[in-house]
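One chain of protein is taken out of this complex; the other chains stay put.
Naming follows writing order (A, B and C), and every chain is counted from residue 1.
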Amino acid sequence: MEGVEHSEGEGNYGLSMAIKIEKTFRVDEPVEKVWAFLSDPKKVGVCVPGAQITEQVDERTYKGAIRVKVGPSVTDYKGEVQIVRKDDAAHEIEILGKGQDVRGKGSASMKMTGKLCSVDGGTEVINISELNVVGILAQMGSRVIQEVSNIMFEQFVANFKKQLQSPDVAGTEATTAAAKPISAVGVAFSALRAAVTRHSGSEEAKPDPAKSPGDPGAK
Amino acid sequence: MAKKELIKLKINGAEREVAAEPRMLLVYFIREQLGLTGTHVGCDTSNCGACTVLMNGKTVKSCTVFAVQADGAEIMTVEGLPSNGALHPLQEGFKEEHGLQCGFCTPGMLMSSYALLKKNPNPTEAEIRWGISGNLCRCTGYQNIVKAVQFASKKMAQGGK
Amino acid sequence: MQKTSAEISGMGHSMKRKEDGRFIQGKGNYVDDVNLPHMVYAQMVRSPYAHARIKSINTDAAKKVPGVLAIITGEDLAKANLAWMPTLSYDKQMVLATGKVLFQAQEVAFVVAEDRYAAADAAELVEVDYEELPVLVDPHKAMDADAPLLRDDRTEKNNKIFHWEVGDKAATDKAFKEAAVVSKVDALSPRCHPAPLETCGCVADYNKATERLTVWLTSQAPHAHRTVFALVGGIPEQNIRIISPDIGGGFGNKVPVYPGYVCAVVASLTLGRPVKWIETRSENLQSTGFARDYHMTAEVAADKDGKVKAMRVKTLADHGAFNAAAQPTKFPAGLFSICTGSYDFPNAFCEVDGVYTNKAPGGIAYRCSFRVTEAAYLIERVMDVLADDLKMDPVELRKKNFIPAAKFPYKSPLGWTYDSGDYHAAMKLALDTVGYDALLKEQAEKRKKGELMGIGISSFTEIVGAGPAHTFDILGIKMFDSAEIRIHPTGKAICRMGTKSQGQGHETTYAQIVAQELGIPAKDVQVEEGDTDTAPYGLGTYASRSTPTSGAATAMAARKIREKAKKIAAFLLEASEEDLEWEPGKFFVKGAPSKAKTIQEIAFAAYTNIPPGLEAGLEAVDYYDPPNLTFPFGTYIAVVDIDKGTGEIKVRRFVAVDDCGNIINPMIVEGQIHGGLTEGFAIAFMQEIGYDENGNVQGGTFMDYLIPTAVETPHWETGKTTTPSPHHPFGAKGVGESPTVGSPGAFVNAVVDALSHLGVKHIDMPITPWKVWNILKEKGITG
Partner (left out) sequence: MIPPAFEYLRPKTLPEAVGLLQQHGDDAKILSGGQSLIPMMKLRLARPSHLIDINRIAGLSYIKEDGGFLKIGGLTREVEIEASELVRTKYPLLLDTATVIADPQVRNMATVGGNLAHGDPANDHPATMLALGAQIVATGAKGERVIAIDDFFVSLFTTSLEHGEILTEIRIPIPPPKSGGAYLKLERKVGDFATAAVAVQITLDGAGAVQKAGIGLTNVGPTPIRARSAEAALQGKKLDAATIGAAAQAAADAAQPSADLRGPAEYKKGLIKELTKRALARAAERAGK
């Protein structure tokens, strides 16, 4: 089962920016190992291209940031990731991520529902992601948002499989430091250090935080 | 703020030298640094053509060119159309054929038409329509603008200029 | 009416426009061209959300940008009781958001800095923490029990703005029950935007020393705006001067007061420096007055022969987040009740419900006299549906039901008194011009070959020129308009008006009226508008009201001058007034044409040789209150060809026959018609401000809100009939909006006609190639 849905509204209410991606994929690992990974936002977060978990707020809530880079366009979001529902027995999880553009141009949110099924030695991951974009990107980018989502999701799956198979996954905590960019779309990891420091007021204002020379995400 | 760059250019025949931030768009440079307000801003997505000027003889949307790129260039704006105190036949044509109403698109229209006639002194109606297709007008429906260009084309052929 | 010489160029002359000289030389003076010493620049911070609670606004980082002078938020304005302002429809609107935002691109903070660059950089750094709320974009859901409540500031805890109805419901329902045929159409007049090429903006300059505020404003109604500023801002009205300089198109967009204006004034009052605020195109499309968004249902009852018996209309009006419609007070749905159109309906009933949604506020008239475009489109559409239901030629159906010329003045079932009309004459001229019979033949042949061609008719009636004052006001100010004429000693004149041209050519046409009435050559008459310090009070230019109101006032003021001139002439000629006769430009003694005094000689005498007992000078003011509206009309015919493979529609021909009564300047009238038809074309085929379910604007820039270029725009063929208005001083009616009002129906009718043999009854605007292709695909014609 695999599909992309781009719902169209009734009448003249035009297109919906809600993009739903359903995808089922298989990993050759036992279900418990996959569950341990999937149910930890710090680990899953690393698989989302350009995303990073910066802080754990409580048991179910994390702070994070994501940089979405499409060609010359760059959008930085920061926000929260929350585990809305987690069923260890059924291996089902619902995660809600919400971020505001750091320059006030909008927001993006994604609801991801993951369910694991044990199938002949491996695990089937059933993933439904619903993406909502608000603001200038949703106004201007209707022609690319869906493409970007598809690409990001494919990369997520690739990263997920790769991370899961890396030897340290089961034991140690996944690192919160930015990994090397792995994106074919040029989706780069970024800690958004400048934006965060500006927010906390600990550094003098810069007209353009994205260009901070110390940006660890820069190549 | 990035450091300012010295921009030296010739506008409507006059040499000017003004420093500007690299991000300054040519249209604001012309309007606000050089004080020539005939060139207008009508949109923010490079669609409307109200800001059309000639850069080295070719029309450009001056909202989609940085002023630094025009360093060393020759710029011509609507203010440079008349010669020896006489209106250009295109300017006459726009008035004679009622090719303008609110006047906001007119300078850009004139510059596109000017470039068109330079390239093609005797354009067909279709060629005129394509020639001004980078300029939006909300008032005239273009029909009289086409006539205005035809007026100028005829007048120039008769040695008007 | 006596036609004047070319030298005088009174009415009926295609005089070249007096205002063109500065525009063709790049010397127009638009608001953004105003450059004052010490002027600073402003940028609005806008909401990316359609509905959200504002948890906090942090301006610390923004304030640190070098050059930033002030950042104003809603809370700051609230301290001065300015966080909200009244709209033109007795609602209120947030100037800067407090508590929550109600539409995407709503004004949240106002950044003022030494230059544009600092203002733009700082605006990005204003941090607003929002909590998203459920978004309501579908007006049909606005009254549902589970719909989010948008306006929690109101006492009524629902999303309903108004219910308005007119007509005899019982009689109409009865007629429907008894009717042989009932035809119905659900038609959307989609949300669109006037998008004049110049966006809205202002330069506000408060002088602390003189305590005077001068505002250069993109205003179609400077006097009304001055009064609003005085009432809202508490500044004595004599200390406010509004200057509407050259305006780069208005089309209704520049009637309301926008938050940016108020903020710029507040910033100038605070800083004591001139503040320039010019919105970008995207801001213009996304936040300032939209038009239409009428969700309409029309039913027509008729007998078997197609004689109409009754009309019933039900409409849902989406007004967005605030009811900022520019409408006369007593008419929450404007003049929508003109929806019986050119047809003699014995009965009619019309009701409109207005609702709030999470969209930009507005409801202004886009080149339209208060909802007339919606009405004309609806009746012309439903008449075609009726014709199709009856298998009748739409031309025959219209002719059968036209209000006959002999019935004027005609009282419509919804309460209007049409002043004059001859609908058959306009229809005949249009049919003859387009060659209707030959087209019908061609269409029949093409259909046999499987080709798609359509002919669309629209025989519209307009209603323009509000007043009369007894019925029409905006915020209580009666809808008269004014003219003041002063004749100088050398016989030249200056004429000042309460209206404001935005490209209509007032500097020429008003001068021609003076020329017609006084014989002073139009070139010698200076026309000035837009400066509230000098012009007489008026309600401004929109709804095709300039000629019916200020134009009439000009004639009336000129006639007052002529009366005085007659006294002076009598004195100069040593004749009695009764013995004098007038021809444009001079009084002469009956039977002795050589004994004459020109208006110039009379003017000179008014200052140099004043008759005893008479005041010096030669001037007059007139505030004209029209006794009725005027009702221009016409027949438009569109011929379209459809490309089956791509769904593209080509407008092959378009014939527009207009009747706007007596014409001041035929060249200008034709130009107005070209422009209006082009806007109607865009509305029919290209334009829509849509919203997705999150309230994101779709069509918020010129990349997606499509303005046709010269390439797409059809060639227009125009024609005219002349049926003067019986009550207007020189029989004129107003024309600027007829083409926008009348043409969408013709375009849509033509496309539907091309597909009618496939069972298609209606397609909503904008009719894009993909909509057509989808229909063809569904019918198995393409794909």
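Here, a contact is a pair of C-beta atoms (placed from the backbone, for glycine too) under 8 Å apart; a residue touches a chain by one contact, two chains touch by 3 or more.
In this text, all values refer to a predicted model and were calculated from it rather than measured experimentally.
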| In the intact complex, which of the depicted chains does the undisplayed chain touch? | A, B, C
| note | Of the candidates B:18, B:68 or B:156, the residue in contact with the absent chain is B:68
| Of the residues listed, B:9, B:41 or B:149, which one is in contact with the missing chain? | B:41
| Mind pulling the subunit A residues that touch the left-out chain? | 6, 8, 14-15, 70-75, 103, 105, 136-137, 140, 142-144, 146-148, 150-151, 184-186, 188, 207-208, 210-211, 218-219
| task | Since one chain isn't shown, list which residues of subunit C touch it in the complete complex. | result | 116-117, 119-121, 124, 280, 282, 645-648, 686, 690, 698-699, 703-704, 706-709, 711-712, 768-770, 773-774, 777, 782-783
| said: Please output the residues of subunit B touching the missing chain, sorted low to high. | reply: 1-3, 5, 21-23, 25, 41, 44-47, 49, 52, 58-61, 63-66, 68-69, 112, 115-116, 130-131, 133-134
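Please note the rule applied: only the chains that are shown with their structure count from here on.
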| Chain centre separation (subunit A, subunit C; CA means) in Å | 48
| Separation of subunit B from subunit C, taking each centre as the mean of its C-alpha atoms, in whole Å | 29
| What are the residues of subunit A that contact at least two other chains? | 207
| query | In subunit C, which residues are in touch with two or more of the other chains? | reply | 701, 703
| request: Using the touch definition up top, name the residues of subunit B that touch subunit C in the complex. | output: 1, 21, 23-24, 28, 31-32, 35-45, 47-48, 50, 77-79, 81-82, 87, 91, 94-96, 98, 100-107, 110, 128-130, 132-146
| said: Under the definition above, what is the set of subunit A residues touching subunit C in their complex? | reply: 9-18, 100-101, 103-107, 132-136, 138-140, 142, 198-199, 201, 204-205, 207-208
| query | What residues of subunit C sit close enough to touch subunit B in their complex? | reply | 16-17, 19-30, 32-33, 35, 66, 116-117, 195-199, 246-249, 251, 280-282, 502-505, 667-668, 670-672, 674-679, 701-703, 707, 709-711, 713, 715-716
